[in-house]
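All protein chains but one are shown in place.
To keep things simple, chains are lettered A and B as they appear, and every chain counts its residues starting from 1.
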Amino acid sequence: MQPAELSAVELVQAVRQGDLTAERCTEAFLSRIESVDGRIHAFLKVDREGALRAAAAIDQKRRAGKPLGPLAGLPVAVKDALCTFDMPTTCASKMLANFRPPYDAEVVARLRAADAVIVGKTNMDEFAMGGSNENSAFGPVHNPWDLSRTPGGSSGGSAACVAADMTPVAIGSDTGGSIRQPAGLCGITGLKPTYGRVSRRGLVAFASSLDQIGPMARSAADCALVLETIAGHDAGDATSLKEPVPAYSTDLERPLAGVRIGRVPAHFGAGLDPEVAHGVEEAFAAFRAAGATIHDIDMPHAGAGVATYYVVAPCEASSNLARYDGAHYGHRAEPGRGHRAEPGRGHRAEIGGGHRAEPGRGHRAEIGGGHRAEIGGGHGSTGFSKDNGGFESALEEMYCRSRAEGFGPEVKRRIMLGTYALSAGYYDAYYAKALRVRRLIRQDYLDAFQKVDLIGGPVSATPAFKLGEKTGDPLAMYLVDLYTVCTNLAGVGGISFPCGFTKSGLPIGFQLQAPALAEPLLLRATDRYQHLTDWHRRRPALAAAPG
Amino acid sequence: MSSPILGSTPAHGSLTRKDVAKVALLARLALTDVELDTMTRELTTIVGFVGQLEAIETAAIDPLAHPLDTQNVFRDDVRRPSLSTAEALQSSPRHDGEYFLVPAVLGDTGAA
Partner (left out) sequence: MTANAPPLPSSFTTVIGLEVHVQLQTETKLFCGCSTQFGAPPNTQVCPTCLGLPGSLPVMNRRAFDLAVRAALALDCHIAPFTKWDRKNYFYPDLPKGYQISQFDLPFSADGQLEVVDPKGGWSRKVGIIRVHLEEDAGKSMHDEGAGTGDTRIDLNRAGTPLCEIVTQPDLRSPQEARAWLNELKLLLVYLGVSDCNMQEGSLRVDANVNLHIPCDGGPEAGGRIAKTPIVEIKNMNSFRSVERALVYEVARQFAEWQTTKAEMGKTPKQTRGWDDPAGVTRAQRHKEESSDYRYFPEPDLVPVTVSQAFLAETRGAMTDPPTVLRQALEAKWKISAYDADVLVNQGRDLVAYFEALAEAVGEGKVASNWMQQDVLRTLNERGGTIGEFPVRPPVLAEIIGRVAKGDFDTSRGREIFAEVLSSGRSVADVVASLGIAAVDDDELVALCRELLAENPKIVADVQAGKEQAAAGLIGQAKKKNPNVNPGKVRALCVDLIRKMG
């Protein structure tokens, strides 16, 4: 039995029945990681020993006749934005390169308690800010379908990991599309649950009112299995919902007859790639065939989603990221250089250009160790602008330089944007204004869900784009989030899954959105679709089973 | 701006280099001269883009800061174990085993 060919549901069953040991299963995926991740760079940390130790303990438990957790033996990769007490948690930032949390995120703790095997931490855009994974301080992730292309972001490492069969499931986080968009670009299934459905405790915060953790897997059924474990109330997260967690896995097979799916004509505007449009329309047709009805609906304020999001998210981020100042943990600039000229240490010039994509280059930066020199390179104080430097104390210098050195350009941009939008004189024009539009956007959803049960459409306007293609143009990169940000602004749930491939062999993603707490319907609709189609079973050539 | 979604970039108050330097100070980000120029250009573009919100009528709309309607979430006043000092300090860039150490905070005691 080749573990990589089994679904998560099948793997867990095989381990429970003793057809497969957790150790053998874990070993199979670890070897897979070792053989392909050099080309993909989905992982920032692989914990071979820890994973095998956990697997052995599960096998031991089974042999001793003790009850096994619902995810027994299931290898899981976790986005490096979730705290793990036994592995570094870097958020793909130089700032946290050496950070070791003294605690597990609630989701990680629940996975461990369910006997899942945490194999490692996945690469991502720094602090989850980005839609291409090129903002990782440790180098980008490559799309398993075409290594010269982005896997999407920010949970690009988790998406590529699953797409390349390195683990059957991975955990991602979604603030404006960071699960759904990379799932779409990598041809896998990714669920962003309703805000508050999954505890955020231990998820390194990007934008607290938007962040949500969710499962990424090959199928809706596998997502349902994982969501059953990670969802549920956490008394340690005041924004966690108290509603009981349904058994998502048990209601997947009910037919879709009578389910109304909304279609937003404005989604099919000029910016939508024709091949993507075609794939999405085909998916609507498939849903119709499955018994659902399709209704054109209007989401009048959806067009303002990206602008709203790029005020709200940076404002919260500018505050959430204030704690990274070098004082208590994280990167601290070396002291004393502020008063010396160091002509040799030029500052980085590429800030405006963003990261250079370097697909050809070997990645696998060592976490906790060095970084790419151009990111870690210090700034001699003579390099700082006189308009901005002139630190009034050693402490101020430490703050300003630690943050300058520790954060990458996109993170700085968003901190700057949020700081500006919250500052005296601009709050009303930007932050308060965006919050008013946010209410209108949420109202659009409330109105729409009076008429339909789900809203369908594209998850991304284009298939995976080339690494480096948008890095010089931050705004073009922001527009990648066009179809996904409103879900987060409204706090509802969304799922994306493959609905076809372009002629050049790139996955096309379809997105469904549902009212708050309608995860059962999202998963069921996707599962029904996946019973009619086999897009989700396709594997990139790279991913042919090894040996 | 080439994006079909945007149309043309709305004219919105553009930021000066001085504005951006002030924001950088607020955000405690040291920027080089080159970075300051780039940041000014990029923020001007982005702020111009989000300026499209201005055109949306919201006079009668209350801000929505959070998607949840939940209220009154409390915990009981019951002690839970704290971390050990070693755990608290484990990722600290500089400490003496008891305290976090940071560069001197100047100016609090001296006369102006």
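Convention: contacts are C-beta pairs under 8 Å (C-beta built on N, C-alpha and C of every residue); 3 or more make two chains touch, one makes a residue touch a chain.
On a predicted model such as this, the values are computed, not experimentally measured, just so you know.
Visitor: For the chain that does not appear here, which of the shown chains does it touch in the whole complex?
Guide: Its contacts among the visible chains are A, B.
Visitor: Can you work out which residue in A:Tyr103, A:Phe268, A:Phe284 or A:Phe501 touches the chain that's missing from view?
Guide: Looking across A:Tyr103, A:Phe268, A:Phe284 or A:Phe501, the contact with the absent chain belongs to A:Tyr103.
Visitor: Tell me which residue among A:Val9, A:Leu52, A:Leu147 or A:Ala238 touches the hidden chain in the full complex.
Guide: Touching the chain that is not displayed is residue A:Ala238.
Visitor: Pick from A:Cys161, A:Val204 or A:Cys486: which residue touches the chain that isn't shown?
Guide: A:Val204
Visitor: Which residue numbers on chain B touch the omitted chain?
Guide: Interface with the chain not displayed, on the chain B side: 22, 25-26, 28, 65-66, 68, 70-85, 88-89, 94, 96, 98-112.
Visitor: So which bits of chain A touch the chain we can't see?
Guide: Answer for chain A: residues 82-83, 89, 91, 96, 99, 101-103, 105, 200-205, 207-209, 235-239, 315-316, 318-319, 321-325, 327-329, 392, 395, 399, 419, 422-424, 427, 431 touch the chain left out.
One rule holds in what follows: only the chains that are shown with their structure count from here on.
Visitor: What residues of chain A sit close enough to touch chain B in their complex?
Guide: Spelled out, the residues of chain A in touch with chain B are 98-102, 195-196, 209, 235, 238-239, 241, 269-271, 301, 303-304, 306-308, 310-311, 318, 322, 325-332, 335, 347, 349, 351-352, 379, 381, 383-389, 391-401, 403-404, 407, 412-413, 415-417, 419-421, 423, 429-430, 432-440, 442, 474-476, 478-479, 482, 489-492.
Visitor: Which positions of chain B touch chain A when the two form their complex?
Guide: 1-6, 15, 17-21, 23-39, 41-43, 45-47, 49-54, 56, 58, 61-68, 70, 73, 75, 83, 87-88, 90-94, 100, 102-107
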